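Heads up, this is only part of the complex; the chains shown haven't been moved.
Lettered A, B and C in written order, each chain numbered from 1.
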Amino acid sequence: MNLTVYLAGQIHDDWRNHLKEKAKAKNLPIEFVGPQEDHDLSDAIGEKVLGEQPGNVYRDDAASAINNFRTEVLLQKADVVIALFGEKYKQWNTAMDASTAITLKKPTIIVRPESLIHPLKELSNKANVTVETIDQALEVMEYIYK
Amino acid sequence: MNLTVYLAGQIHDDWRNHLKEKAKAKNLPIEFVGPQEDHDLSDAIGEKVLGEQPGNVYRDDAASAINNFRTEVLLQKADVVIALFGEKYKQWNTAMDASTAITLKKPTIIVRPESLIHPLKELSNKANVTVETIDQALEVMEYIYK
Amino acid sequence: MNLTVYLAGQIHDDWRNHLKEKAKAKNLPIEFVGPQEDHDLSDAIGEKVLGEQPGNVYRDDAASAINNFRTEVLLQKADVVIALFGEKYKQWNTAMDASTAITLKKPTIIVRPESLIHPLKELSNKANVTVETIDQALEVMEYIYK
């Protein structure tokens, strides 16, 4: 059974590649999708498509419309969502994507370090599973095939 | 036309009272509901109902289950959601409540200071309306009745 | 049985009042809601709430967000939608509101003059009932109570 997994979360390190390689090593038939990982492109895509905007607020709004469009297309294709929270960054996008997925009844795994237990307790309580590392998230995915 | 408005956001100052009083002064037929504003009670409610838990993680999980239950009951009754973001606190709960509301097609207003434009741009883009002050949010509500 | 009817369509003459008075004369227990009928306010509401915007495009976008919010709140309360098309104006808003209502399974009546039969044939075919005058639309509403 092939599954598509959307990887929500920050795009500042290569945690997605780490996950993909491990999944490949285990021969799991999973296709991973996720947000635009080229951070500069992600911030610039609005002006890249629509031309220069009148200031940062409008630049951000143009980019976020296209990023949200991209996420919506891929999230609808996903069977599962894995959402990673880390100690840096506000990551409201991650909370937004996880919460959207949960509301749409997409089975959702939250990954967060121990230090974030308190601020994430409500979202964690709504998710299907909460773990502390992406390796644990992959173990949960692997369990589906056992 | 009576409307019920859920006020998502932090519970560390009395912004909700400010909003309620202004709405009353304008004679708007709005009933406001929202999360538990007694912060200590909100954190303690799990152990208060279920008894002592084996450590903070479990204390938090017990509390969040009951807080989520409370939110879900009230959110389903709401016609509109107003979600306030401020510079302090991580406020993932607020992002979670706003995103749940948007996904459930509840008309949603986000209130956030100028300093949060960039980190909130995707959520702001998905909401129906984004403003900078709670007075502006109330103006939007008042506009429904004009 | 009280019903709420959303009156979609242009805001340049007083057709809504005409309808409301006739409904009142017939003692129909109907509450009518609809878009902001003060045209200047409708166009200005974005800047009125959010302050001056950098040009007309952004002024329009700010206004439309608040007008869409208003419509969404009222449309969700409506049991029936009556959408009036006339020969003037592009009226894409009207088509948008009617189509949203039909997709949400809100029973919908379209009112359009004979001259618009051809360009509105697909929308008309999707609506529950299509008539040529607002008096006919009211007759259809009255029929519910007979």
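Following the convention adopted for this analysis, a contact is a pair of C-beta atoms (placed from the backbone, for glycine too) under 8 Å apart; a residue touches a chain by one contact, two chains touch by 3 or more.
The shown structure was predicted, so the numbers you read here are calculated from the model rather than taken from an experiment.
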item	value
Overall copies of the shared sequence [whole complex; 3 in view]	8
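In the analysis below, only the chains that are shown with their structure count from here on.
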item	value
Subunit B-subunit C separation of Cα centroids, rounded to whole Å	31
Centroid spacing, where centroids are CA-atom means, of subunit A and subunit C in whole angstrom	39
Sites on subunit C touched by subunit B in the complex	31, 33, 36, 38, 41, 45, 48-50, 65-66, 68-70, 72-74, 76-77
Complex contact set, residues of subunit C against subunit A	54-55, 58
Touching residues on subunit B, where the partner in the complex is subunit C	1, 3, 79-80, 105, 107, 109, 128-132, 136, 139-140, 143-144, 146
